[in-house]
Structure formats: C-alpha cells, structure tokens
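Taking it in order: structure first as structure tokens, then the write-up.
One protein chain omitted, others in place.
Going in written order, the chains are labelled A and B, and every chain counts its residues from 1.
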Amino acid sequence: MGAAQSFRNICDHQKNTNVRLSLPAVCIIWQTAMVILFGIFIRYNEESDTHWVEHKKAANISSDIENDFYYRYPSFQDVHVMIFVGFGFLMTFLKRYSFGGVGFNFLIAAFGLQWALLMQGWFHSLDYTDGKIKIGIENLINADFCVAGCLIAYGALLGKVSPVQLMVLTLFGVTLFAVEEYIILNIIHAKDAGGSMVIHTFGGYYGLTMSWMLYRPNLKQSSHLQGSVYHSDVFAMIGTLFLWMFWPSFNSAIAGHGDGQHRAAINTYLALASTVLTTVAISSLFQKHGKLDMVHIQNATLAGGVAVGTAAEFMLMPYGSLIVGFCCGVLSTLGYIYISPFMEKYMKIQDTCGIHNLHAMPGVIGGIVGAVTAAAASDSVYGHEGLVNTFGFTGNFASMLPSKQGGHQAGALCVAICFGIGGGIIVGTILRLPIWGDPADDSCFDDEAYWEVPNDEESIPAMPPYNNHMRNKDVMESHFTMEPNARQ
Amino acid sequence: MGAAQSFRNICDHQKNTNVRLSLPAVCIIWQTAMVILFGIFIRYNEESDTHWVEHKKAANISSDIENDFYYRYPSFQDVHVMIFVGFGFLMTFLKRYSFGGVGFNFLIAAFGLQWALLMQGWFHSLDYTDGKIKIGIENLINADFCVAGCLIAYGALLGKVSPVQLMVLTLFGVTLFAVEEYIILNIIHAKDAGGSMVIHTFGGYYGLTMSWMLYRPNLKQSSHLQGSVYHSDVFAMIGTLFLWMFWPSFNSAIAGHGDGQHRAAINTYLALASTVLTTVAISSLFQKHGKLDMVHIQNATLAGGVAVGTAAEFMLMPYGSLIVGFCCGVLSTLGYIYISPFMEKYMKIQDTCGIHNLHAMPGVIGGIVGAVTAAAASDSVYGHEGLVNTFGFTGNFASMLPSKQGGHQAGALCVAICFGIGGGIIVGTILRLPIWGDPADDSCFDDEAYWEVPNDEESIPAMPPYNNHMRNKDVMESHFTMEPNARQ
Partner (left out) sequence: MGAAQSFRNICDHQKNTNVRLSLPAVCIIWQTAMVILFGIFIRYNEESDTHWVEHKKAANISSDIENDFYYRYPSFQDVHVMIFVGFGFLMTFLKRYSFGGVGFNFLIAAFGLQWALLMQGWFHSLDYTDGKIKIGIENLINADFCVAGCLIAYGALLGKVSPVQLMVLTLFGVTLFAVEEYIILNIIHAKDAGGSMVIHTFGGYYGLTMSWMLYRPNLKQSSHLQGSVYHSDVFAMIGTLFLWMFWPSFNSAIAGHGDGQHRAAINTYLALASTVLTTVAISSLFQKHGKLDMVHIQNATLAGGVAVGTAAEFMLMPYGSLIVGFCCGVLSTLGYIYISPFMEKYMKIQDTCGIHNLHAMPGVIGGIVGAVTAAAASDSVYGHEGLVNTFGFTGNFASMLPSKQGGHQAGALCVAICFGIGGGIIVGTILRLPIWGDPADDSCFDDEAYWEVPNDEESIPAMPPYNNHMRNKDVMESHFTMEPNARQ
C-alpha cells in the first residue's frame, strides 16, 4: 500500500488530455498489427468456406439449414446489439459524457473483438494441420463475449480515463480473458454458457481493481457533472432495455443446439422478469417518499441475467430462475444504495456505473448458483444422455460426477476472481503511467476533453426576444455568441 | 350512472402519491406468489428439457434444427422488443412523463408475463398426466402477447394512475385476457394469429372503459404537461419504428410453420407500408398549412398492423393487405383529429395515447376483415390441405365450413369487446378505491410524483463561477435560478 501510494504520487502530474498523437498512433499501429496477424493466422472454417458444399457431402449433412450459421446467427445479432447499443447507451446516463460513453464503447469493442478472435482462436480454434485459426459464427459470438468483459471494466472507469487508456485496458483485458477462459472451460472443465464467471465476475473485478489503482481523491471537483439529466436518463433506458430484452440470447448464444439454447433462453427470460419487480420494490422502499430511482431501474433490473448465466443451460427449473432473479434484484439495488457509497468512501473504489452491483456481485452469485445446480444434477432429472450432453461428460471427463462438477465450478469462480483482481492490479499500474492523456480531476465526466462538442442552444443565455419570427433561443444566441455569421 | 357518480364522489379525496409501502408490498408479495406457483406448476416442455435427445429419437426427428426454438426464436425476440422498447418508448412522448412511460411499462410487462405464463398455461399447456404446465418458446411469445393487452390499456391511463394501480390493472387484465383467449380460440375456435381481437380489441376497450371509470373532470389543471417537447417526440419515434418494423414478426410469431409464418409476415409488411402513406395524407390535409402532426405519424402509422392481425395468416392477398392498411391509416388519423376530442368532451373518456384510434377501432376492423376473409375462403384459393391447415379444420372441427368459420370469427369479436368493457368496469371500480396512491389532477403527467427526477441543467443554479473551465450554460443558469442545494 505504501509503495502503491508513493507510485501514485509520482504519477500525479499536470494533466494534458491532448491525444492527437497517441490515439492515432495506437489505433493505426494496432490495426496494422491486426491485419498482419489475421493474414498469417485467420481463415474461414469449413462452414463459412466455399468448400462447404464438399464438406456437406463428406459429413452427410442433408441441408444448408444445418450450417451452424442458422442455429446461431439470430442470437449473434442480439449479442452484437447488447455490446454496442446495450453497453453503449447504458453509459450515456451522465449529463455531459454521452459521447464518451457510447463512442469509446464503440471504439474499444471494435478493437477488442479483433484481438479476441486471435487470442481465443489460438486457444480454441487452431487447426494443427496448417497452423491456422478457422473462424465461423461461434467465434464471432465468443469475440463479442470477450469484449463484454472489457466493457464492464470500462463501466467502473467511465469518465475518468482517456481513450488511449481504454485501448490499453482492452488489449490486456482481452488477453487475460482468453487465458482465464481457457483455464476455466478447458482445463477445469467448468461450464459457463452465459459467462457469469468468465465474463461478469472477471470483468467486474478487473474494472473495480483498476478503479482502485486509479483512485482520484479530488474527484469531487467534477461532481457537478456526475449526475444525469432528464434526457440522458431516457437515453440510458435504451441501453437498459436492449440489454434486458436480448439477455436470453446472450445466455443461449453458445449453449448446445436444441434443448440447450431453448432452456437457457427460458431461464434467462424468467430470471430477468423477476428481478424487475424486486428492484422496483427495494428502490421504492429505501427512498424517501417511495420514489423510484432511475439508477436502480437502469442497472439492477439486469442483475438477474448476470446471475443466471452459468446455470442457464442447466435444469435450474423455472422457479429456480425466478428465485435467482428475486435475490439479485434485492441485492443489486441494496448494493447501489449502500455498498457503492461505502466502497467509494472507505475502500477508495470509485465505480462510476456501479459495476460491482450489476456485474461483480451477481457474477459471483451466478458462479455459486451454477456450482450448486451442477452438484445437484442427477440422472433422474436430466436423463442419462441429457446429463452427458449438458455437462459434456465425454472424452477425458466421461467418468465425471455431478458432485465433482460442482467443485470444478466453484474452482472456476475462484480463477475468475483471481484473474480479475490480479489483472486489474497489473493493468492499473500500467495505466497510472503519466503518458496516457487522462483528464484532470476537474474535467472528468466531461466530453469537452476528447470530443468536439457542439454549441448547444442551452449554452446560451437570456434577453428579451423581439423578433417574433425567430425562436427565442436563437435570438439569445445571436446576442451573446458573437460568432460573426451566427444565424440570419 | 347515478350510482357510479356518487361512488366517484366518495372516492374523491386528498391525494397522496407516496407509494413507499404499497408498491414494495405488492411487488414482493406478488413476486413471491409467482415463485411458489411456478414451483408447483411450471416445468420445461419436451423441447426445452434435457430429455429432448430422447424425445427426438422417439418422435423420429432428424435434427436439432427441428426444435420449435429455431422456428420461433427470432420472432420472439422481435416481439419482446415491441413490448419493452416499442410500447415503452411510444409512451415517452410527454414532456415530463418519459420515466413513467418507459419505466412503468417495464414494470408491468415484467410482472404480467409471469402471471400470463401461469394463466395461459392452465388453459393451454397443462399436462394432465402430472398436473404441470410445460413451457417452451411459444409460451413465452404468448405471454408477451398477453402482456400487450395490458400495455395497450395503460396507454389510455398514461400519466393518471399510480404504479400500484397499474399492477392491479395488469393482474386482472392478464386474468381476463386468458379467459377471453380460451373462449375465442378454443371454444369458439376462431383464428387470431396477430391478435386483432384477442389483444387489441380487448386491450383497447379495457383501457377506454377504465379511463371512463377514472374520469377526471379537472384534468386541465395539468394540461401544461400534456404535450410533448421536441426531443420527447424523437424518443417516441423510437417506439413507433420498432413497433412498425417488428409488427410482421408479431403477426407471424405463432402462425403455422412454413407458409403460415411466411404469409403473415408479408401481409403485415404490406399493410403497414400502405398505412404510412394514408396517415401522412390525412395528417397534412386536415392541418392548417398542411403541416404534419407528430401524433399521427407516431401512432396512426401502426394501425394497419393491428387491423391485419386476424387475417394475416389467411389468403388475404397482397392487395387486400394494402387496402386494409389504406383504410386504417385514414380512419385512425381521423380518429386522432375528431374522435378523441369528441370522446373527451362528450363521453368523459380521457385517452392519453389515443388507444381508441390505434388499437380499439383498428382491432374491430381487423376482426371484421378476418371474419369476411374466413367466410370467403375456398378450396380453389387455398387448396384443400391448405384450407384445413390454415383454419385448423381437424378433430371436432373437421366438418367446419369457411362460411361458418366467418360467423365464429364475428362471434369472437363480440366476446373480445364484451370482455374489454366488462373487465374495464369491474377493474375501474376497484381502481377508484382511495388506497392506490394515484396523483391529484394537477400532478398528472408529471414524473415528480413517483420518480427521483434529476435536476436538469435548465433548472439549475448555484453561484457565479468565474472559472473558465465550466461550460457557459452552467454559469448563466446559476445567475437565474437560485436553487440552494443543486448538485452536491
């Protein structure tokens, strides 16, 4: 701690948010690297290659509709919407950081998914006969998933970091994610269809730890910009709703064909519905006058989808999903009311979007629910074949028992937490270097730092308007702005 | 009428919008009830259960892609978007009730779909061998449909009721819907793929009748909040467009596999396209200076989708769809111009969103179109097998004739209207009890009653800052408004 503190002092410096050299350099160099690496490594897989016709014959596939594309493409597009519109618009709630919320989300997601295709490809889709990664629709979904981990982490840092820092965060985040995912899914052989552990727990702790590393004691200097305005709250609801609606696709996108995807969608649908009611209940109960708080409605209503991720594909049962959603709505909302202020005050964790309550904590709950559900699985409920299919008890794991699988799931949860915190410390240290163009405390949460912001009507003042024909505000502007060619 | 009037007087009382006890109580108790009832009654069906592998073999199904999930999931997600983003954002048009529009829509839809799974399940998906309701993707779609009826009713009451009243409205609305649907589809054996009668006619009259029961003679006290502002109209267009675009999915979601879904989508696509042009024409023609009115564009453009619902699966023919859309665009727009003001002035029906013009009237037209189209069906147009498939002339109804089917369709329309009006009277009476925390006349259409509303820039304050660093408007605002405790 002492060392960290002094390192922090070293890094405190006169801030310069001009990223005119660093941002273009990072983007161009990294994109060029992507082109080269894709050239060396990435090819179409047998389902997206023109040799599909021949493959179809060889594998005795009767119809084009059997191409995995048709099983997964609708879910993929829903996940894609969650990543870009869902996460993006959820972060537009700040009154003057909507450009940064949706725009930087766009930037790092677009970069992250390319790097994810490579990193995840090396671990999962490498064809050892020719050393190439063969990609298809499932790789695209997984790349989007991988990016989600970094976007979650961005939620904790929203408004306090530069786009260059976000690119660095994403580069390391995706790398860590791919390793963690490989350990959890392939070595530990845990199941995690909706990524409660792999995505949300990892992403949550990764972001929270970085936020702790980048603690800003004087952040209250920009506190006037930390709230929302009426319209920005409505924009954020676009993000909330698209996340909420498409979460069944998220949790079922890479589940098993047939009953696996079907069941994952049902479980998620139910858990989310339940969460909405308990979120509303707690939000109203803990506010003076029983008024609802938009922060809770925008965020805590999603916690059920996070927490049902791991177990979505299991026989969690409809009522089980409702119970998970019920608890998460309560806990997540209480988190926003009590835990976030506590963390900011006593733990030096400034969590702009409250990702602890929406991702980290529900992710851990999801991991636990998954472990318990797996441990409780039985032939009588699943059927023998069903059990084998659902948990992948084949090959090296043919003799696995559900109780043991439960232990593996619990182990996987620990791995996700360790990677999140460990990664956050390492990357947080890197991000503290005084070279990334992050904003000063008093210009946090302000798009002015990195965006050409238009002169709004509102930015202009008052004076009795005479001219009937013009709208009042135009008159006012013309009085005050002095731009030679203002209006008229 | 006299009795109703005096009952109304009894219910007039000092309003208190504090729902701090009632709203959490209702949410927690009802959600707990859902958990218990789901525990007792609801299980996965054979397509979403891990026994699917065995079922597939037993039923000689060749491939996972035959799972109903793949036939209906894309449509389900579109319907889901309509329910939450479509209906939700369509109701954001008021200048200060966007939170309530999208937020309460979210709340009651999330509750309603759970209750709908139970109610519809008892009628349609009960497995008599074990007394359980077996659910799959089609149940989720039907639950969303059922909820739509209540959301339509909400449209008539928007801004004038408390969230507790909305929960009550939804509980009863879903119950009534399930009974009505059972009578129409199973007893009367009418067809209604897109729910013109079952959803829109019922929901429309249910809402209008409740609005009549809850008539507020002094509503003009909040008339300054009944309009829109520029941005809120753009928000509402998000709702309009998602409803408009995904309506083909709505009408085809539970249509028959293959040609049924295909034809329903085409018919709806065409009807809606046609409606847009006639809406624009009438909107321009009946305004001074030929200017278009956003109210019409936001609402009447959707009427064609409502009216083509019942007949969407029939051989309505492409030109038939265009004609239905043509007429509905005209009638619905005229409804906004003439009928809504008339109803408010002379019939004591205050219909905030104009659901009479968007749902009730087009729903009735849809029922009539369905009856006529069914009566006119023939072997020569449908082919014998096509006729049997389309109208379900099997089992007890194997000897049914199209002309008789037309009569059944007409009967179904009457049932829908009766349930709407009857249900509205009963539930309206309940909602008049002075215990639900509804707003006083002068605080209708105002989010302040039930939401923590952020201090907007416009309303803010605090001290002349000289610091260049702040944006102009903050400075200027602070000169004019004087609120003491602005932002902390």
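The definition used in the following text is that a residue touches a chain if its C-beta (ideal position, glycine included) is under 8 Å from a C-beta of that chain, and two chains touch if they have at least 3 such contacts.
Because the structure is predicted, anything quoted here is derived from the model rather than measured.
Novice: Out of B:38, B:52, B:71 or B:215, which touches the unshown chain?
Specialist: Checking each option in B:38, B:52, B:71 or B:215, the one touching the absent chain turns out to be B:71.
Novice: Give the residue, chosen from B:245, B:334, B:400 or B:435, that touches the chain omitted from the document.
Specialist: Considering all chains, including the one not shown, the answer is B:245.
Novice: Quick one: which of B:36, B:58, B:187 or B:292 touches the chain that's been left out?
Specialist: Spelled out, the listed residue whose C-beta touches the missing chain is B:292.
Novice: If the missing chain were put back, which residues of subunit A would it touch?
Specialist: Given the touch definition above, subunit A has residues 18-21, 23-25, 27-28, 30-32, 34-36, 38-39, 42-44, 47-54, 56, 62-65, 67-70, 73-74, 77, 80-81, 84-85, 88-89, 92, 96, 98-99, 102-103, 106-107, 110-111, 113-114, 117, 135-137, 140, 163, 231, 235, 238, 450-458, 462, 464-465, 471-474, 477, 485-488 touching the missing chain.
Novice: What residue numbers in subunit B mark contact with the hidden partner chain?
Specialist: 62, 65-66, 70-71, 74-75, 78, 95-96, 224-225, 227-231, 233-234, 237-238, 241-242, 244-246, 248-249, 257-259, 261-263, 265-266, 269-270, 272-278, 280-282, 284-285, 287, 289-294, 297, 301, 315, 317-319, 322-323, 326, 381-383, 385-387, 389-390, 442, 446, 448, 458-459, 480-482
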